[in-house]
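Removed: one protein chain of the complex. Kept in place: all other protein chains.
Right after this comes subunit A.
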Amino acid sequence: MSQRQITFEVLRYNPEADSAPWIQTYSVPCEEEWVILDAINYIKDHLDSTLSYRWSCHMAVCGSCGMTVNGEPTLSCKAFLRDYKGSKIRVEPLTHFPVERDLVVVLDDFMEKLQSVKPYLMPKTEKPVEEGEYKQTPRQLKNYKQYTMCINCMLCYAACPQYALNPEFIGPAALALTHRYNLDSRDAGRSERQEVVAQHEGVWECSFVGACSEVCPKDVDPAGAIQQMKIASTVDWHLEHLMPWRRK
């Protein structure tokens, strides 16, 4: 096993003592098979126990270890050091979010937005539990499965320039999840969700930069979901205005 000495430039911010974030450097003896998170853990365990950051699963499942690595929104447990050339790596918190402390960001805004799109099944008629499950064919599952893969890692928000310019934008992951429920054959809640989706801060704030889909570690393709919802909203509008008799 070969070792590589890498200098980590890490953003530090202590809300009780600092007026602004600053950069601290650590020299870390890295093993070849490490990911960025292993190096951060090494710093915490051996060099500086005051460093704060989030992580849990170390296997790209929990979505808590998102960081900005060399300027790119990155899932730090999925980013292998062998893919980083050179002897310096810069690690900062995810962009576009307020910094709580060091590499930890405040996610309250996303939590509110996620709630606003009602990301749960709203069947047309609620069945009593005794009547069994709501059934679905594999084909029907396939239609939305991709959008269920989201782990709420927030890399897409960190990559989205529209979210940076207008923080009211509902944003990629929440909209991808909206699409997931809208596409579900067991769900009948689309018209309720449309109130949030079809407003300006919904899908129309997106100008299709596509950065969200490029950084998404789970291939959710939120940009695709948003464009599909734009088309569906446009069809709705035309049907409503050109065929008023269809109005409910």
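One rule holds in what follows: a contact is a pair of C-beta atoms (placed from the backbone, for glycine too) under 8 Å apart; a residue touches a chain by one contact, two chains touch by 3 or more; residues count from 1.
By our rule, contacts and distances are computed from a predicted model.
Chemist: Which name from "Fumarate reductase subunit C", "FAD/NAD(P)-binding oxidoreductase", "Phospholipid/cholesterol/gamma-HCH transport system permease protein" or "Cysteine desulfurase" does UniProt give the chain that's left off?
Modeler: Matching "Fumarate reductase subunit C", "FAD/NAD(P)-binding oxidoreductase", "Phospholipid/cholesterol/gamma-HCH transport system permease protein" or "Cysteine desulfurase" to the record, the invisible chain is "Fumarate reductase subunit C".
Chemist: Touch as defined at the start, partner being the missing chain; which of A:Leu47, A:Val61, A:Leu121 or A:Ile231 qualifies?
Modeler: Of the listed residues, the one touching the omitted chain is A:Ile231.
Chemist: For subunit A, which residues touch the unseen chain?
Modeler: 13, 15-16, 18, 20-21, 71-72, 95-96, 98-100, 106, 138-139, 142-143, 159, 161, 164-165, 207-211, 213-214, 221, 223-224, 227-228, 230-231
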